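First the structure, which I've put down as structure tokens, then a few questions once you've had a look.
In this view, the complex is presented without one of its protein chains, the others remaining in place.
Going by the order they are written in, the chains are A and B; count residues from 1 in each one.
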Amino acid sequence: MTTLTPTPAGPPDLTPDSTADTRALLAGMDTRRRVTDKVMTGLVVASFVIALIPLISVSWTVLSNGLDRFNLNFLSVSMRGVFGGMDAGGIYHAIMGTLEITALAALISVPIGLLAAIYLVEYGRGALAHTVTFFVDVMTGIPSVVAGLFAYALFAVVFGPGVRFGVVGAVALSVLMIPVVVRSCEEMLRLVPNELREAALALGVPKWLTVVKVVLRTAIAGIGTGIMLAVARVIGETAPLLITVGVIDSINFNVFDGRMMTLPVYVYRQYSQGLVPCNDPAAICIPTINYDRAWAAALTLILIVMLLNLAARLLTRVFAPKTAR
Amino acid sequence: MAKRIDVKDLNIYYSDFLAVADVSVDIEPNSVTAFIGPSGCGKSTFLRTLNRMHEVIPGARVEGKVAMDGVDLYGEGVDPVAVRRSIGMVFQRPNPFPTMSIAENVLAGVRLNNRRISKGDAQDLVESSLRGSNLWNEVKDRLTRPGSSLSGGQQQRLCIARAIAVRPQVLLMDEPCSALDPISTLAIEDLISELKDNYTIVIVTHNMQQAARVSDRTAFFNIAGSGLPGRLIEVDATSTMFSSPREKATEDYISGRFG
């Protein structure tokens, strides 16, 4: 199968001169261009390396400073009765507060977000859909502190000024979470191939049942991933909770009454209390105890966020063959 | 200006997959060489190895020798950027830069090496290149309009003008007419016949009539089956290829029995 043209021994019009010319021609471009290309390649690589510095630095400092205090006792006690440089205190109340408030926020955001995404993908036509799409995007840009102010202002109308309890914080977080849920659910629903919908509709299944039984079922893993990432995003929010839920040293499980502690606010609270003056040499006193607790709580927070991210990725991976075609 | 290209024992890979095997062919200067063959036979892939555009794809590589006037394009001391400058390329779909005007498009390649080209020189070069690609009369009044405002056939001729503005030795054309209507195709074919006075031209085409009309020599590529590499079956003067090919496969393909 390899019939070839007989190659002439030496091409007739090839002279040593033209070969030398060609060699010079192909040797390369001028120095300026070569240097520019090298320099820009260097800068592009450098910018990536530079971005790794804060990532590694944050992870390393949080890990090395937080690991000391990060133990079972720290996770299982509150700050009740802890003062000064006492070698005590933990984040149990903050973890509970964070879990409850975040769960409540998810409970509010997920139905609204998912339904809105269904509206946009399955029913949305015309001006309303365009407006919703646009403002969902705009809503992702609301500063978290403004979301906190909104929740406070909303509840203050009913309960009067100075209102602070868990639900208010959950509402503030919902404002931040809803657009994220809508975006990710929308994306996942759009990935469901149209043929599936058409097949179901052709069988005489009503549209709403098609959406619930076919579209949602196909996209369920992706939606789960999206929700987890949304939770991971709001679980670290500090400013809105500082405003709406406040700070407290003891455990409060009731989201409908009274201040609650949350993990990010705890980190801030410990940080802002600063160094402890240790004047009595007889008593056990750790000057940096507040910072130590802040680092350990930050470590806990990062671990929770990373676990959520990891779980979200695993979920996509496990269900990948069903969602991705 | 035109130079010859001699290919010897060339194997072309995508990562570990051998896409085209064992090609040896000589491309004569100031002539039009056409590559024909069924889809997937590797004729476009082979074309892209002639100006080292193949290696732009991650994992793509070649073994063997491609020499322009005796200098191995893949040899030491050869810069792929310089290779592509000397061996211009026109693509299947017209691709003028959408953010540039017609004149800027023509000058795009020239500006790379000569940033401070004088205004007069630039104007002359735009005119001569556009005249060279038979487009000047159609666009001379709207040189500042975006290149994307032209029709498909005009865009393709703009791309040819852009390629010849850098004064290459060889011009590679990868199915330049496949996205065009018959009238635009005719304009490009006329242009190709004119261009061979100054350039060595290699054209990949699906259209056998086109190969018969424009080329001096024709090379037929074929593939034995999917997963197998494409091969060069035979190459000869176009008139010989279309009247009395040596290989049965060539005859079958040319007479429309497959492909």
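Following the convention adopted for this analysis, contacts are C-beta pairs under 8 Å (C-beta built on N, C-alpha and C of every residue); 3 or more make two chains touch, one makes a residue touch a chain.
Heads up, the rule we're going with is that contacts and distances are computed from a predicted model.
Not every chain of the complex appears here, and the one that does not is recorded in UniProt as "Phosphate transport system permease protein", selected from "Phosphate transport system permease protein", "GntR family transcriptional regulator", "1,2-phenylacetyl-CoA epoxidase subunit A" or "Electron transfer flavoprotein alpha subunit apoprotein". From the options A:Met79, A:Val168 or A:Ala232, the residue with contact to the chain not on display is A:Ala232. From the options B:Cys159, B:Ala187 or B:Ile254, the residue with contact to the chain not on display is B:Cys159. From the options A:Pro16, A:Gly141 or A:Pro281, the residue with contact to the chain not on display is A:Gly141.
When the missing chain is restored to the complex, the residue among A:Thr36, A:Asn73 or A:Asn254 that touches it is A:Thr36.
With the whole complex as reference, residues 51, 53, 56, 58, 81-82, 84-86, 88-89, 91, 93, 95-100, 108-109, 112-113, 159, 162-163, 166 of chain B touch the missing chain. By the touch rule set out above, chain A reaches the unshown chain at residues 29, 33-34, 36-37, 40-41, 43-48, 50-52, 54-55, 57-58, 61-62, 65, 111-116, 118-124, 128-129, 131-147, 149-150, 152-154, 156-157, 161-162, 175, 178-179, 182, 189-194, 197, 206-209, 211-212, 232, 235-239, 242-243, 246-247, 264-265, 267-268, 271-272, 291, 294-295, 298, 301-302, 305-306, 309.
One rule holds for everything that comes next: only the chains that are shown with their structure count from here on.
On chain A, the positions that touch chain B within their shared complex are 1-5, 7-8, 11, 13-14, 18-19, 21-23, 25-30, 33.
Here chain B touches chain A in the complex through residues 3-4, 6, 8, 22, 24-26, 29, 68-71, 73, 77-79, 81-83, 85-86, 112-113, 169, 224, 231-236, 246-247, going by the rule given at the top.
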